[in-house]
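Every protein chain but one is kept in place in this view of the complex.
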Amino acid sequence: SSSSDSEDTSSAKSQLIMTYPGKFSFNFHPVADSDSGQQIFYNLFYSNLVRRGSSAGTIVADLASTWENVAATTYTFRLNDKAKWSDGQPVTADDVVFTATAAAQNADKFTGYTPTAWLAIDGAAAIAGTTKPLTGIKAVDPHTVQITLAAPDSQYLTTLANAVHVILPQHALAAVAPATWAKSAFATQTPIGSGPYKLAKVVPDQYLEFAANMDYYQGAPKIKKIFVKTGMTEAGIVNQLKTGELDVALGMDPTNQSLLASTSRLKTSVDVGVGTMYIQFRVDNPQVADERVRQAFYYGVDRASMLKSLFGNAGKVLWAPAGFDQTGADLNHYDYDPAKAKQLLDAANFDYAKPLTLPYASTESGWDKIAATIKDDMGKIGVNITLAPMDETAWSSKLSDPNPNAFSVTLNCCGTEGRSPDASSVYYNKTFVGTKYYNDQLIGLFAAGRAESDPAKQATIYAQAAKILNTAVPYNWLWARSGLNVLPTALQGASIYQSVIDTTGNAWQWSLR
Amino acid sequence: MRYVVRRLLAAIPVLIGVTLVSYLALSFAPGDKLSAVVSQEALLQMTEPQKAALRHSLGLDQSLWKGYLHFLQRLVHGDLGFSLSSGRPIASELTERIGVTLQLVGPSLVIGLVVGIPLGVVAAVRADGLIDRIITSASTLLIVVPGFVLCLLLIDLFAVQLRWLPASGLSSLGAESLNDRIRHLILPSAVLGAALAATLMRYTRSSVIEVLASPYIITARAKGIRTRRLYGVHALRNALVPVITVFGLSLPILLAGAIITETVFGIPGMGSYAVDAATRRDPGAMMGVILVIGGGVVGANLLTDLIYSVVDPRIRLGGAGT
Amino acid sequence: MTSTGAVLRCADVRVVFTPRGLATARADRIVAVDGVSFEVAAGRTLAVVGESGCGKSTLARALVGVQRYTGDITVAQHRGAERRRPIQLVFQDPYASLDPRRTIGFSVSEPIRAQGRHSRAETAKRVGELLELVGLDARMSARYPHEFSGGQRQRVAIARALGADPAVLVCDEATSALDVSVQAQIVNLLIDAQRAQGFAMVFVTHNLAVVRQLADDVAVMYLGRFLEVGPAAQVFAQPRHPYSEALLSAVPRTSAIVDEHRQIRLVGDPPDPRNRPDGCHFRPRCRLYQQSGEPEVCRTRSPGLLATRQQEAHLAACHVTSGPAGPGSVSGTAQ
Amino acid sequence: MTRPLLPGSVRAAANRFRSDGTAMFGLIVILVTLIAAVCAPLIGRYDPNATNLDEVMRAPSGSHWLGTDELGRDVFTRLLYGAQTSLTVGLGAVALSVLVGMIIGAVAGYAGGFVDGVMMRLTDIALSIPPLLMGIVFVAILGPSTTSVIIVIAALSWPSFARLVRGEVLRVRGSDYVLASQIAGTRRLRILTGHVLPNIMGPVTVAFGLGIGTAVLTEAGLSFLGLGVRPPQASWGGMVTSALSPEVLQNAKWIWLPPAGMIGLLVLAATFVGDGLLRAVDPRTQS
Partner (left out) sequence: MSESLLEVEGLSVEFVSKSHSTLAVRDVNFSMAAGSSLALVGESGSGKSVTALALLGLVSTRNGRISGSVRFQGRDVLRLPPRQLRELRGAEIAMIFQDPLSSLNPVMSVGQQIAEVVRAHERVSRGAAKARARELLTLVRIPGAERRFGDFPHQFSGGMRQRVMIAAALACRPKLLIADEPTTALDVTVQAQILDLLRDLRTEFDMATLLITHDLAVVSEFSERIAVMYAGRIVETASTRDLLDAPGHPYTRGLLASTPQIESELGLRLTPIPGTPVQLLKAPTTCPFVTRCDQVLDRCREQEPPPFGPREIRCWLHEEGS
């Protein structure tokens, strides 16, 4: 049949076509790294100093073949001396220094993710907006870099593996004005990387074609070509997986698993990722200012049923931020209990007559269903919720609006909270607008946790933080999200990483049977 | 020629009006224009002064009128600026997208004309007969079913079940060829073309029926003209005049239909670009789209008039020579 | 035509159509009515005859005030463009001149209501009278036009016109669309109504045979101008203008003896008003112009309407027949 | 003779319409839908918006005639309530665009000259704006609701009505009977209301009928782009978009087929009624 035809061709040609749902932009300068989907092809094309490994919490070599944590704040990285840029130039320690320095000088240009690992380097804050050198980083020799941080950070290596921290070629970028980084030819057409694959073709808004970089320092990739498609809907992905137009799809809606069951060419798995589905409150909004009201949402929404009926149980119900230890004895599990919810609301003198407006981004898959269920569940205990679906732009502006009345409650998701307790620390900053919840004790605990290198001590610190968040409920963690991941059965050497977009991290080791 | 130039000049105020309306509408739409450049996460962490600085550097802090005048100013120099979201020149993005959309809309126009008009004639000649009923019902069905339902069903049938055609996209990666491109365009342009064909068929049918009752057709019959010539030359050419109007009107509608088709089939054409531009509040990209589509409408009108004058010798263009 | 008792006076009426648009050439201007002057006395009928496109309808529309014109039109002491002047129009097409969605009672009552001095009951009564006057049943006023035949509709249209108590009634081809038998009914109706009410009538037509039945005076129009005006008897018996002569001779006749020598055939087509010849507009089709050796004056000067000594009321615009040689008879020159 | 309630031509047209099979079929479909929509609370046995997570995506059965949707809501009940939305949108949008189109078209056609020029340029502008694009922006401004869907659809469709009305006004304005009325001394406004408007109502009514169908389809298209009515309110277009989920498309046809069928049927009915009106008011069929 024709399905086996396409199977044959894809393996015979030794190529893979992969995608990640949604639209992510084809920009090769980390200054414009704003969509998580980009990590997939950044992994193919660029090298970071280190990568996250396939099992949670591990760090593996990348451009740095070895590294050591010389002191609490100092790291030394020894670069792989075989590493070359795709234009043939060698990768040197100066490139690393250049990358970090340029980012620190131009932190304000980063319109997507913030290059936190570079900004954490000692002296980074001081050179923002200048062209001065970064004192905390130096090239010890052409293949050795030493980084000194402003403060100890137990999560530093994990952070370094983010796409925004890819190492860039100094020889190609030194002459490009930072203001034009995002628009430069380097960013859109002719990037130079040092990863296992070279960019062969850019078809904007459609796909990227990568060809194996036979000079790759960790070994020549076995799969000759990899395509990364963008702009696909879930339905489109499912169809193309079935017809053989796609081989790999990551992070899809788990409900699609049954549809792919009959396709023997593919193996599917539903894996708990690092993202979370949550209700977000604006704690400075009078309607939900009382923490009992927020707790009532925990009791009043039947999260377990929702997860089971709407998402095929693909996930894990939570009561503390994902990444935190959920087993803490004093954490309230907030199992479904409408009566308790009602009590809390009454106790908080909740004004039932005034409806709550719940804005959400209607384009996000599944949010319509979750919103409708929340409305219905809370409606049963007398809380009147008006749903306000809107497009993503309007919604995200609402979220970042400093005005407390911009919204009282909304939906949100994803993120990387599952990676570690520290990953969610950013949500509780004083400057962070989203929920406007902060408390000095909590901020102190996160800082202490980050600085602490002893795992046991760290765990007690985070248990305290978990308790605070479990009570104050600035976010109502619904569940840790699972994603449907699809790989060809013929694909060897690939595994789904905890953070699914890291999955391409070892693509150079993949092969097709 | 002078007529064409005159018509194009007359289109300028309309295009200015169109861009002005869109610009105003866009500026009243809620949502921070920074969203086009800054991710949601970053937006949450930026302080107000930071935002203000970024807005300033992107020229997003201009007053309404200044912003619009600025846009016009650049337009006069043929500069559409850069897309905020992708950082690429809007002009080149539009060119790519137009190319794709034309690949989609072009064949569907052909399908619409080649299928719709002859079927309309057949139905009219056999008015109220069995063939007419079949053709008319089929076209009615095509008109009344929501477009995206048709898309989904066709994909399910032809791509997923039968495996005859690819499910979506523009090309099989790594195996691009003309043949492959054509295979990818069959379903989407069939969907678009079918709707157009159905509409054209209905209009052709009623127009031909009307023409067939006209005195010059009776004259032609009385002259003993052969049936084929009677329908094909005498009736059809006259019947085409109202059909051309519908055809001209349906060009912009086709572009609108292309939005949905492009979305379902994952084709990066003007339609999906327009949706992206609007949802991201990317003013430059949006104005670019508006200009292109507005220009398309103007062009379609002009084209319609030119075709009129070819089909019907009575119509002289604007009194300025034939 | 005496000016005493004239209820309709026209002086140098001119209507020019200028097509609108960006690229209008002067050549596209149409002078539809080109300086027409005449008078009609109460109770009298002036027939305006001429070929299609010569400006008859345009003149009629100017008279009733729905067409911009220059010059002077006075209707029973009303000058200029007053909204309600005692002049009414009967149209050619009885199917188009009645609103299909209004009862004929409504249509007939319009001019009465526009006068605004009658109560509702009075209006209804008047409508009934008018319908009876034109030979319809007063009870028909609640019916709709589609329930009537063409002849009946034309009666309704006449009733409507009479409702305004017009001093002048203009009929633009009022009988052309009707069957002969019905045409005769309408002609008779108009004659009777005129006798009873005493209005002056301008009867526009291209049917010369009908003109014989009702006209006191005849004006022959060509390319927006009157070429000949005179009492019907004189114009029919002895047309002074070669065009009138040809027009008359072209009318088919039923009489046994077909007067062979009177068969004068005009050559060529009716002229294009966009493209009027210099001098005498009729020159290209004129028999006399050729026969009298293509006189220069016909090419250069447009002839004025002149009377003869014998017949003061009979005017013609022809250089040849009313030239310096003195007015001669057309037939004389023709032989 | 008693005065008839309706003008004769209208009565005649109504008679022709009544004896027109397909037109009557269309009318009946619309009426039945209307009744079902109005009586939804009486017929539907469930709360249209009440989710039931224990009964998600159940196939049709005795208790749920058309099964349940992804949130366990009764599809049949939602279909009834969806009729309310679709009809409100269909009728509302068309009524609004006819109103706007009538005013602009009638004024432009009747006033002529400069006013006409300005109004027609406005119409050109409105016609040249990409419809769905404006939809996105409008909905972003107005927020999702039945009203904004109506406004968006009306904003998209008034220009064609305006053109239609203007053309008709020009036709009627140049007719002999309007001239006659003018000669009779009737005032302009009276002519407009007394002759012009009644005589353009035929084509406008036809366009109204056909416009309903288009509006219902447009609502579906807007829902597809996420620009539909505010959830959880049921609308047929919104219900059909469930089919975007491949699982629903293939395994739960009862969720989207009935609304898709109803959209088709309603559009068909509206088209039939429109076509029937066209036949009924066509002067050539008048005896």
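Letters A, B, C and D mark the chains in the order given here, with residues in each chain numbered from 1 onward.
One rule holds for everything that comes next: a residue touches a chain if its C-beta (ideal position, glycine included) is under 8 Å from a C-beta of that chain, and two chains touch if they have at least 3 such contacts.
Note that the structure is a prediction, hence the values are computed from the model and not measured.
Chemist: Of the residues listed, C:Ala124, C:Ala138 or C:Leu248, which one is in contact with the missing chain?
Modeler: Within the whole complex, the residue contacting the unshown chain is C:Leu248.
Chemist: Looking at the whole complex, which of C:Ala41, C:Leu266 or C:Ala316 touches the chain that is not displayed?
Modeler: Of these options, the touching residue for the absent chain is C:Leu266.
Chemist: At which residues does subunit C meet the chain that is not included here?
Modeler: That gives, for subunit C, the contact residues 51-52, 149, 151-152, 179-185, 187-188, 191, 206-210, 212-214, 232-233, 236, 246-256, 258, 265-266, 269-270.
Chemist: Using the document's contact rule, name the residues of subunit B that touch the chain not shown here.
Modeler: 214-216, 218-227, 229, 233-234, 237-238, 311-314
We take it that only the chains that are shown with their structure count from here on.
Chemist: Could you say which chain's mean Cα position falls nearest to the mean Cα position of the entire protein shown?
Modeler: When every chain is reduced to its C-alpha mean, the one closest to the whole-protein mean is B.
Chemist: Sort the other chains by how far their Cα centres are from that of subunit C and give me the top one.
Modeler: A
Chemist: Between subunit A and subunit B, what's the gap in Å when you average each chain's C-alpha atoms?
Modeler: Centres of subunit A and subunit B (C-alpha means) sit 38 Å apart.
Chemist: Could you work out how far the Cα centre of subunit A sits from that of subunit C, in whole Å?
Modeler: Computed value for the inter-centroid distance: 90 Å.
Chemist: Calculate how many whole Å lie between the centre of subunit B and the centre of subunit D, each centre taken as the average of the chain's C-alpha atoms.
Modeler: Distance between chain centres, rounded to whole Å: 23 Å.
Chemist: Which subunit B residues reach two or more other chains?
Modeler: 29-31, 152, 156, 263, 279
Chemist: By the touch rule stated above, which residues of subunit A touch at least two different other chains?
Modeler: Touching at least two other chains: 233, 235, 239, 363, 390-391, 393-394.
Chemist: Where on subunit B does subunit D make contact in their complex?
Modeler: Within the complex, subunit B touches subunit D at residues 13-15, 17-18, 21-22, 25-26, 28-31, 140-141, 143-149, 152, 156, 249, 252, 255-256, 259-260, 263, 271, 274-275, 277-279, 286, 289-290, 293-294, 297-298.
Chemist: Could you list, by residue number, the parts of subunit C that touch subunit D in their complex?
Modeler: Where subunit C meets subunit D, its residues are 61, 64-66, 83-84, 87-89, 91, 93, 96-103, 107, 110-111, 113-115, 139, 142-144, 146-147, 157, 160, 163-164.
Chemist: Once bound in the complex, which stretches of subunit D touch subunit C?
Modeler: By the definition above, subunit D touches subunit C via 1, 3-4, 7-10, 12, 175-187, 194-195, 198-199, 283, 286-287.
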